[in-house]
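In what follows, a structure is listed as structure tokens, so that the remarks can point back to it.
Removed: one protein chain of the complex. Kept in place: all other protein chains.
On to subunit A.
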Amino acid sequence: MAERAALEELVKLQGERVRGLKQQKASADLIEEEVGKLLKLKAQLGPDESKQKFVLKTPKGTRDYSPRQMAVREKVFDVIIRCFKRHGAEVIDTPVFELKETLMGKYGEDSKLIYDLKDQGGELLSLRYDLTVPFARYLAMNKLTNIKRYHIAKVYRRDNPAMTRGRYREFYQCDFDIAGNFDPMIPDAECLKIMCEILSSLQIGDFLVKVNDRRILDGMFAICGVSDSKFRTICSSVDKLDKVTTQAVLLQTPAQAGEEPLGVGSVAAGGRYDGLVGMFDPKGRKVPCVGLSIGVERIFSIVEQRLEALEEKVRTTETQVLVASAQKKLLEERLKLVSELWDAGIKAELLYKKNPKLLNQLQYCEEAGIPLVAIIGEQELKDGVIKLRSVTSREEVREAGRKTFNFYYGYFIDYYWQKWPDTTPFTYKALGA
């Protein structure tokens, strides 16, 4: 034990020595030598089984996306992006952090929810809180007067997370905005059209888009006798939205047999914000903007819960065929065949086993939802053919000459996929399993 403690102390001292050398900007060779010593000491230390050094978790309010969750996410993004592109939008991306001063003063009371980066001797940085302020900064910086763009990326807020309700500290925003001076309300109407197209295509239930105008709200408060100092801004986004505001809500949480009704309200929001870009432009030049943001995290939750309730299995790979062998010592043939399939653009896999059992290979297909299996056997090799079987029915669907296998196979795959218009069978059900 004492030996271990002594070693740990040595490691600590050596680590400090290395850090010191780096700070002093000592010669690279000297640093390397010392790092080498450190690594050797650490290797001697080995894994410490007496205590868990740290907790294995993601930071509070964040989560990994498992392959299953990614399949849902990709499907949802696909629908959204297709709609944005249909309306002629370009796409941009911005860095995950901005200069702290860019974000300061833009979010009112919510500014305390911004993640700051540690001051490590350079510029002061903060993680982006939304995609709108970076957009306004982008427009001002590049002196753009009009652009129609979408931006899908994660944003960061040190909020109180409610993960079951789809509220995280790291979450996706899908923004679409039209910047520029145009004839009134045409771009605004297109934004609403886009919101409706997306929410309809996602098929998450009936929805309604509420519309209002900040000037009506202000006017209403004024004639009702509410003094300026009394009314608070309800949320930071209302601050920016100076004219028309929109919010899409699900009318009825989609309840089906056995499904827990979700308390999901708003799934999209937006409006016009003519004053924001002017805050960034050195001459205060205004660029009027109108846009929308899709609340995808809530939509992910809804779709995930729906799939779970229906007990639908979701495919996490797109593999079309497994290359299998019926007997031992056929690894070479499997490697050759799978390589040919890959070179022909066919999505194929094989088990990383020299002599797998046929049953195990078929089971692998069933678990992964792979629809077809190409079986190589000694007899088939002699005859110069490959047997293609449907995994679900176990029936032989085609026997093709080895040389013409790929040629026929291409046609076969087309025919097979035509049954299900989705190019990626999303669920096993789609495969007729």
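Brief remarks follow.
Basically, contacts are C-beta pairs under 8 Å (C-beta built on N, C-alpha and C of every residue); 3 or more make two chains touch, one makes a residue touch a chain; residues count from 1.
Rule of thumb we're sticking to: contacts and distances are computed from a predicted model.
Think of the chain that is not pictured: of "histidine--tRNA ligase", "Metaxin-2", "AP-2 complex subunit alpha" or "Proteasome subunit beta", UniProt labels it "histidine--tRNA ligase". Of the listed residues A:E170, A:D213, A:D274 or A:E378, the one in contact with the hidden chain in the full complex is A:E170. Summary of contacts with the chain left out: across A:E9, A:D78 or A:E101, the touching residue is A:E101.
Note that of A:E8, A:E197 or A:E378, the residue touching the chain absent from this view is A:E197.
Among A:S339, A:Q379 or A:S393, only A:S339 touches the chain left out of the display. Summary of contacts with the chain left out: across A:L13, A:V91 or A:L208, the touching residue is A:V91.
Interface residues of subunit A with the unshown chain, by the touch rule above, are 15, 18-19, 22, 28-29, 32-33, 35-40, 42, 47, 49, 52-60, 62-67, 70, 73-74, 85-99, 101-102, 115-120, 122-123, 125, 127, 137-138, 140-143, 149, 154, 156, 158, 170, 178, 180, 182-183, 186-187, 189, 193, 197, 279-283, 316-319, 331-332, 335-336, 339, 342-343, 345-349, 352-354, 368.
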